[in-house]
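Each remark here refers to the structure printed beneath this line.
Excluded from the complex is one protein chain; the other protein chains are retained at their positions.
In this document, chain identifiers A, B and C correspond to the written order of the chains, with residue numbering beginning at 1 in each.
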Amino acid sequence: MSDLENFRRETRAWLEANCPPEMRRPMTSEGDTFWGGRNAKFSSEPQRVWFERMRDKGWTVPHWPKEYGGGGLDGEQAKIVRQEMAAIGARQPLVSFGISMLGPALLQYGTDAQKKEHLPKITAGLIRWCQGYSEPNAGSDLASLQTRAESDGDDFVITGQKIWTSYANYADWIFCLVRTDASAKKHDGISFILFDMTSKGVSTKPILLISGYSPFCETFFDGVRVPKSHVVGTVNRGWDVAKYLLQHERAMISGMGERGVGRPLGQVAADSVGTDEQGRLEDSMLRSQISAFEIDEAALSAAAERAVDLAKAGESHPAFSSAMKYYGTELNKRRYEILMSAGGADALEWESERSRGGARPRAWLRTKANSIEGGTSEVMLGIVAKRILDLPGA
Amino acid sequence: MSDLENFRRETRAWLEANCPPEMRRPMTSEGDTFWGGRNAKFSSEPQRVWFERMRDKGWTVPHWPKEYGGGGLDGEQAKIVRQEMAAIGARQPLVSFGISMLGPALLQYGTDAQKKEHLPKITAGLIRWCQGYSEPNAGSDLASLQTRAESDGDDFVITGQKIWTSYANYADWIFCLVRTDASAKKHDGISFILFDMTSKGVSTKPILLISGYSPFCETFFDGVRVPKSHVVGTVNRGWDVAKYLLQHERAMISGMGERGVGRPLGQVAADSVGTDEQGRLEDSMLRSQISAFEIDEAALSAAAERAVDLAKAGESHPAFSSAMKYYGTELNKRRYEILMSAGGADALEWESERSRGGARPRAWLRTKANSIEGGTSEVMLGIVAKRILDLPGA
Amino acid sequence: MALVLTEEQSMLRDSARGLISDKAPVSHLRQLRDAKDETGFSRELWKAFAEMGFAGLLVPENFGGSGLGCVEAGVVMEEIGRTLMPSPYLATAVLAASALSRGGSDAQKSAHLPKISDGSLLAALAIDEGTKHRPLQIQLQAVRSGNGFKLNGAKAFVVDGHTADLLIVAARTGGAAGERNGLTLFLVDPKAKGVAIERTAMVDSHNAARIEFANVEVNADQVLGEVDQGGALLEGVLNIGRGAVASEMVGLSEEVFGRTVTYLKERKQFGKLIGEFQALQHRAAELYIDIEITRAAVLKALQTLDGDFDHASAAVAVAKARAGTTATRAVQEGVQMHGGMGMTDQFDIGFFMKRARVCQELFGDANYHADQLARMKSY
Partner (left out) sequence: MALVLTEEQSMLRDSARGLISDKAPVSHLRQLRDAKDETGFSRELWKAFAEMGFAGLLVPENFGGSGLGCVEAGVVMEEIGRTLMPSPYLATAVLAASALSRGGSDAQKSAHLPKISDGSLLAALAIDEGTKHRPLQIQLQAVRSGNGFKLNGAKAFVVDGHTADLLIVAARTGGAAGERNGLTLFLVDPKAKGVAIERTAMVDSHNAARIEFANVEVNADQVLGEVDQGGALLEGVLNIGRGAVASEMVGLSEEVFGRTVTYLKERKQFGKLIGEFQALQHRAAELYIDIEITRAAVLKALQTLDGDFDHASAAVAVAKARAGTTATRAVQEGVQMHGGMGMTDQFDIGFFMKRARVCQELFGDANYHADQLARMKSY
């Protein structure tokens, strides 16, 4: 038996022994996600147990180095952990932008001191991070951001406004793009900086979305003082860090089309609209749409697998994550359009218990942001046209 | 009984009495179209009889003035003639670019002498016209044309090359855009001129298309001498005439989606793929595509009707023909994609008698030009964006 | 008939637009939603509507209405679509007025139509039972009992069901699910014993209800039209409703499109107005063309309903399917082109997306009508 097969067997056994049954059920509400942070509360005892066991094993982030509280696993092993967790439906013990976004950037660009300071608190779920990128006049055109950081001795003094800061009102720290040189060309005067959200001068205001939820904030900085040592990478070269991190974010978002999505669409639809004597959906037009969707979904899933394998083989194009982000988000929007169509009038209820508080229409509306956040579909296509196809003037 | 009802009754009776039965059958080959011209031959006796009766009645072009050989009918009457012809499946007695393109331009911009010279020969099918617009480097960007007409006394001397000249090798005369002022801005130095294709210096070379047919030519002018009196409209203002004529052409092309198209798609498909116990197409995916198509086709047909009525009411936007041209041609391409899909392997035969010489795949390939000729779909969308939506920089 | 509005119809449009844009812009719906208003619309505004003759538009003149047609009803619905005004117009003035005018006895007409015209009576049509619109699948049972019937079953997605003074209920008196024969319409008092009404809070903040019927007794004179023969009446009324909702979607689509084009001309990114980007220009142009063609298809359906009612089903199916597809596209492009702002509740555009989804579902979505059209054409 190979080492990997051994590892798989051990992983399976460990998960079987340690993952509480409650943590193997599909999540049904926002409270089922544990985000960590200073004010974190567990919504249930099994949630606490599961988190702590995984944390102690280093598996809140299996592929990070052990010195930072990760599992020290290589890519193949980490994949096995993901697969075995998926096989029993195990929930993520900890979800955080520290893991998915800041961490990779720190590992690539951070100083030793920064890594030692921040990464262990991420893996242990002690600090919850948020991302300060977009501004009211810097959305798709992110690099035109205006939040300024003025040098004052060993500190920067930060003033400006961010928007679309995810859960800023719950976050402990922020990783943030600021303009440290107003006279440079727009991509050249930006720095990537970290600071505590309890710093003087920071305030947040939740944004109510069309889904009825408020996962984002407007975030205001009024003379926030931050030590210069909190800059990640080189001052004025923050755009490199931002781009690196955006690629991670895009790869993550592109996976949404294939994430644990419950029952296959065809079966969901069969329940609401019925089937004919041959077992085909009664709504034959809907059946066509679902089948076309599932073909594209299966193809995307193969493409995601291939993207990982190409990266391993050193053959992937660095801009390919934009292609996947585009396709994955557009596909996820299609999924929810189909779910709404299959759901019919029932899927239009907004508040009843029967509809779990309008879970489906709210999720449907939420997907409309997929092709905007992390770079719009239009920006993604532009990147592909320019960086992969090398079209003139793109 | 109203005058119009009377007119309809008389028209019906006259058509019944005068349209030979052979001329009421769907056309099956190119030879079924009578184009007129100096070298015109009738492919059958009924074709000759039908043409001559219609010509004598003035109904080769029912809505042109009687003095030019037309029928002198108003819009309502002409519509009735069209409707009653369609009702019995009567073929057009004469098809010509003189009728569909040059005529409207001459009626609008021509001198009395020009109208008297040319229109009667068009209605009588004596002269066959072709159109000299595009050039190898002036396709979508038509106004960048380079064929030059140099002034020499009472004549212009024309040198250059045209492309996509429909049936130039069969045409007697050409209406042509030439550059009469090379120093002016590109739209301002163009003239619209007429000349005989037998003039010294004119030569043509057919272009073989992917359909296997050659309906277009490259046309070369090597010092062709043309009297200045043959310019239609003002010298250097030919772009006005061209635009006017292009709108007519676009309106005509947009109608292709609804022209006499034989049996409904659903029935054609039912013949080749069969139906289930409920009478639905066995290929349920194809059924969805056909139904979606027929919805759009019916909507386009309503829009075409509305466009005419809006024009009558003086409420139409002059650029709306571009919108219709775009939609009509894209729809016609869809029609033929569906016909190919419904036809399956049989529709892939290219030469057999069984397949009438590959009529369907050749027609399918022909439709691919619909969204290119007369202004590409991209140009049409640009016109809508600029002239109707007033978007900046469009 | 020319496929344009007549002068009278244009004047009607102007007057409806004036009232609605003045009294019920989108902020009106927003206020009702935020206040969790129990009624879900403004009774005061409905009174003003009735006074201007809109409530009785489809009611014959001898019953206090103006006896106009579906084109006129569509004109009003289109204006409603522009601001998403919540109002009893669709359920009462279109559906119930049509059902009573077309199927009612003189007594029934006299009893209800004048009150509809003057705005004092609100009504609702209860059809759907499953989650998708399948009128032939109606199973709510009406069993003969004494001089009348007893109703048992449940309805869902009943527009204005919780504010109605009168319910028009489609029930099965014979035949099996799937059959057109055996359907009967009943006029039911919502306060009758055995009727239980639950208002459902909807994504679009408009009104709908679920209604249960447990041994609800109705008299023979509460039958609307003929027993067992209600299928044709119902289909006719539904076709009018479909044309009306298609009109609402045309208004909605145009409004969203207009707002989006305005945004394209205002918002800057990368040093340019985003409306300068050709990819967005082409998409905007395609959407414009789509809306214009849908507008023609909808007007065609309304004219056919007015001119050749019994042969309007194909034109109505085309109109409702096209309008649903176009509105879906319009709101999707609208939100996407507004970027992050389009996702905020603060911008109105989300309201249009939500309402478009409900309109798509009402009386059959695009898939339903595409299937129906294929059946009509035997493939």
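Heads up, the rule we're going with is that contacts are C-beta pairs under 8 Å (C-beta built on N, C-alpha and C of every residue); 3 or more make two chains touch, one makes a residue touch a chain.
This structure is a prediction, so every number in the text was calculated from the model and none was measured.
Q: According to the contact rule at the top, which chains on display are touched by the left-out chain?
A: So, taking every chain into account, the missing one touches A, B, C.
Q: Touch as defined at the start, partner being the missing chain; which of A:Phe156, A:Trp239 or A:Tyr326 qualifies?
A: If we include the chain that is not displayed, A:Tyr326 is the one touching it.
Q: Pick from B:Gly75, B:Gly89 or B:Gly344: which residue touches the chain that isn't shown?
A: Result: among the candidates, B:Gly344 touches the missing chain.
Q: Which residue among A:Thr28, A:Gln83, A:Thr234 or A:Gln267 touches the omitted chain?
A: A:Gln267
Q: Of the residues B:Asp32, B:Glu52, B:Asp309 or B:Glu373, which one touches the chain left out of the display?
A: Residue touching the absent chain, from the options given: B:Glu373.
Q: Could you list which residues of chain A touch the chain missing from the display?
A: Touch with the absent chain occurs at residues 264, 266-267, 269-270, 275, 279-281, 287-288, 290-292, 294-296, 298-300, 302-303, 305-306, 309-310, 312-313, 315, 320, 323, 326-327, 378, 380-382, 384-385, 388-394.
Q: Residue by residue, what part of chain B touches the chain that was omitted?
A: 134, 137, 139-141, 144, 163-164, 207-210, 212, 272-273, 283-286, 289, 333, 337, 340-341, 343-352, 358, 361, 365, 368-369, 371-373, 376-378, 381
Q: What does the interface between chain C and the hidden chain look like in terms of residue numbers?
A: Output for chain C: 277-279, 281-282.
By our rule, only the chains that are shown with their structure count from here on.
Q: Centre to centre, by mean C-alpha position, how many angstrom separate chain A and chain B?
A: Each chain reduced to its C-alpha mean, chain A and chain B end up 55 Å apart.
Q: Nearest whole angstrom, what separates the Cα centre of chain A from the Cα centre of chain C?
A: 40
Q: Could you say which residues in chain B touch two or more other chains, in rising order?
A: Correct list: 280, 287-288, 291.
Q: Counting only residues that touch at least 2 other chains, which ones in chain C make the list?
A: Touching at least two other chains: 370-371.
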